[in-house]
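Before we start, here is the structure in question, set down as structure tokens.
A single protein chain has been omitted; all remaining protein chains appear in their positions.
Order as written gives the chain letters A and B; numbering starts at 1 within each chain.
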Amino acid sequence: MDSPKIVTLTSDFGLKDPYVAEMKGVVLSVCPTAIIVDITHEVEKFNVREGAFVLASTAPYYPKGTVHIAVVDPTVGTGRRPIIVETEDSFFVGPDNGVLMLAAEAQHIKQMRHVESRRFMRPHVSNTFHGRDVFAPVAGHLLNGVSLEEFGPQITEVVKPKFVQITRSEESVSGEVLHVDDFGNIITNIPAKVALDFTLDAVMVEMAAQKPFHMKMARAYADVKHNEPVALVGSHSYLEIAVNQGNAAAKFSVKAGDSVFLSKP
Amino acid sequence: MDSPKIVTLTSDFGLKDPYVAEMKGVVLSVCPTAIIVDITHEVEKFNVREGAFVLASTAPYYPKGTVHIAVVDPTVGTGRRPIIVETEDSFFVGPDNGVLMLAAEAQHIKQMRHVESRRFMRPHVSNTFHGRDVFAPVAGHLLNGVSLEEFGPQITEVVKPKFVQITRSEESVSGEVLHVDDFGNIITNIPAKVALDFTLDAVMVEMAAQKPFHMKMARAYADVKHNEPVALVGSHSYLEIAVNQGNAAAKFSVKAGDSVFLSKP
Partner (left out) sequence: MDSPKIVTLTSDFGLKDPYVAEMKGVVLSVCPTAIIVDITHEVEKFNVREGAFVLASTAPYYPKGTVHIAVVDPTVGTGRRPIIVETEDSFFVGPDNGVLMLAAEAQHIKQMRHVESRRFMRPHVSNTFHGRDVFAPVAGHLLNGVSLEEFGPQITEVVKPKFVQITRSEESVSGEVLHVDDFGNIITNIPAKVALDFTLDAVMVEMAAQKPFHMKMARAYADVKHNEPVALVGSHSYLEIAVNQGNAAAKFSVKAGDSVFLSKP
């Protein structure tokens, strides 16, 4: 049997409109054996950084050869380029605005292409919906084995998403909130190994306009009492601030992009 | 390889309940090789016109032979008929209340059937959920190649959804709002070619109780400034009122069914 032809979709389209299903119809029309998997369509509207984070979190779990489409595309229909990034593991298809690059850079990038050939787009390309008219058919043709050079010229410079760099001293580390998940867990950009260097059983955490807050460090949510806050290394190997069976983001009024500051108690 | 057996689902069931997954289980029990694609399950409850619009928007992008199930069915369990509509391109399965017909009439209708044979329904048909007990198994049997005449007698009269006709003069055109999408874009029933006849770079738009509003006509959302309103031809070839990276429906307090009036400035 051939290896499965998996394509994932990430967007800010939501699920009430026909948009996502139109993209799926186009993929299946080009490659009838495609296996289509939704990553999410509930990226905050126009939030390219959040789309980049969600795609980068998910892509490592997919089989070699998977094609990932991401469409968070506030400047659709203007000059921004449609691109393909080929890595050792996957193909990424979407706009050249950074949404693909956090995921792609975590793998070994082999080549990047500016999609120019109209042969691999729908006959009529609208100015408002390149997800359906450009990215979906391009992904279908990639699954069908069309080689990269046919889509357009190689490129070397692309837009990359900028996240706040973490800053650390012996006593503290500062970073930012990457994402607030549906449980209200606050996922920071502080990597596990930096957080674990503290080797403390408690930390002071300061977030956005909040006063510093004393918090236990633990291994699992349920290591603290019901409704108690806890700092731990989450499933993505970043420091996460949570409340056991509660909503940390609501409790601390925190959102993506806010600053986070950790220090010894 | 056989051609793929694609079935799409459109409903107002939402995603928190077991209903959609029960339908999928029934489809897979009848036709284990079915490829099931959700169009949306977030049609406004009981809003047959919106379901009809979403299905009609999406169906043209699917491969020949696709079976489309739509279940927005406020009168389930009463006398309304379950029907199949076969067109040149697809099969449509659902209640005879108009939800299928906007999509079906856009393709060439070959025949319509009243589904009567209990052989293709689940053994026990509930009075509240024909999606699972009638439409899902009927779709599975269609995918398996059961011929149309086996399901029930041919019919010629079915219920059709009524949308406001557009009215135009040299100076103006009036229509209605078909759908407000998740971005807040206002999709009207004014076709691209009527809108483009104006060949203006700006229009006056009057919506519902709003005062007339002067608006640029453009090609892409990002052709106007951030938060500025814009009239353009959307991806479905209808006139759309949007706000660049903002929510037009919220700004203008507009909802599906509201009237729209365009005139020269």
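FYI, contacts are C-beta pairs under 8 Å (C-beta built on N, C-alpha and C of every residue); 3 or more make two chains touch, one makes a residue touch a chain.
A quick note: this is a predicted structure, and the numbers were derived from the prediction, not measured.
Engineer: Quick one: which of A:152, A:175 or A:234 touches the chain that's been left out?
Structural biologist: A:234
Engineer: Consider the whole complex, including the chain that is not shown, and state which of B:129, B:183 or B:238 touches that chain.
Structural biologist: Of all options in B:129, B:183 or B:238, contact with the hidden chain holds for B:129.
Engineer: Just checking the interface: what residues of chain B touch the absent partner chain?
Structural biologist: Counting only chain B, the missing chain is touched by 13-19, 21-22, 24-26, 28-29, 32-33, 36, 45-46, 74-78, 126-129, 132-133.
Engineer: Which residue numbers on chain A touch the omitted chain?
Structural biologist: 1, 3-4, 6, 8, 15, 35, 37-43, 54, 57-58, 61-63, 66, 179, 181-183, 219-223, 232-236, 240, 245
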